[in-house]
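Quick one: the structure is below, questions incoming.
With one protein chain held back, the other chains of the complex are shown just where they sit.
Up next, subunit A:
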Amino acid sequence: MARTLSSRRTTHRLAADAGLLVVAAAFVLPLAWVILSSLDTNANLQVKLPDGVTLDNFDAVLTPDITFTPLLNSLLLCGGGTALTVACAALAAYPLSRFRSRFNRPFLLTVLFATCLPITAIMVPVYALFVRVNLIDTMQGTIFFFAASQLPFAIWLMKNFMDGVPKELEEAAWTDGASSLQSLVRIVLPLMGPGVAVVTVFSFVMMWGNFFVPFMLLLTPDQMPASVSINEFFGNRGMVAYGQLAAFSIVYSTPVILLYVLIARRLGGGFALGGAVKG
């Protein structure tokens, strides 16, 4: 009995391995294209071994015009937006997690509701509103909107992480006369370092990859972040240099992949974010 069970398990494992590998092979093709093409002297749209391995594509792309300015813009937008999001979320999470009030529940439900709203849908009115109040085509306007759109989820995550910090230390600080702000900054936040890291990285990654918001709210080409400027490869430069497009895609994607790896490892496996979303 035990033997048939264990041999059946082995067959099952092999079948599962085979199934996963088939899916992995299908999923890896587009990724293989971007990596191989970026090294190819003569890249086209197919996955193929490079005609000749070269770093020329990266050389051609790594200029202020094509790469550095858009990346710097991305960094400004997403860095500013993330800083604002995390600061506001940490402040807001503190009373929600620490004090009892009859407003907590409706507030959190509203936040959760806002988390789910399709932000894409409000971009047309946001554009019209920004034109009216002269925030259109400004970095600060875009940063504010980025922060506001990420804030509901950030508050939600931050509050749940904060609930996990025991209050005994804080109570000691309170009796010593520390204010809420002091105990938040000196005691609670340092104790929830990984939680703050998750909120920060998550907000940053979402903003870094966002195309629609800067596409709508910024107009001047000099201010465009990488998510929008990448379309230039198709627009103004005539023939599409696929090798360069691939190289740029890699340069632009690397930061978010590294950041994801950073928090995934810190929280033990890639399942942390899914778990956080689920509960």
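As a working rule, a contact is a pair of C-beta atoms (placed from the backbone, for glycine too) under 8 Å apart; a residue touches a chain by one contact, two chains touch by 3 or more; residues count from 1.
FYI, contacts and distances are computed from a predicted model.
Engineer: The complex has one chain missing from view, so what does its UniProt entry call it, picking from "Ring-1,2-phenylacetyl-CoA epoxidase subunit PaaD", "Sugar ABC transporter permease", "ABC-2 type transport system ATP-binding protein" or "Cytochrome c"?
Structural biologist: UniProt lists the chain that is not shown as "Sugar ABC transporter permease".
Engineer: Touching the hidden chain in the complete assembly: which of A:Leu62, A:Leu76, A:Leu108 or A:Ala241 does that?
Structural biologist: Touches the omitted chain: A:Leu108.
Engineer: Quickly run down the residues of subunit A that touch the omitted chain.
Structural biologist: These residues touch the chain not displayed: 5, 9, 12-13, 15-17, 19-21, 23-24, 27-31, 33-34, 37, 44-47, 84, 87-89, 91-92, 94-101, 103-105, 107-109, 112-114, 116-129, 131, 144-145, 147-149, 151-152, 155-156, 160, 163, 167, 170-171, 174-175, 180-181, 184, 205, 208-212, 215, 227-228, 230-231, 242, 245, 249, 252-253, 256-257, 260, 270-271, 273-275, 277-279.
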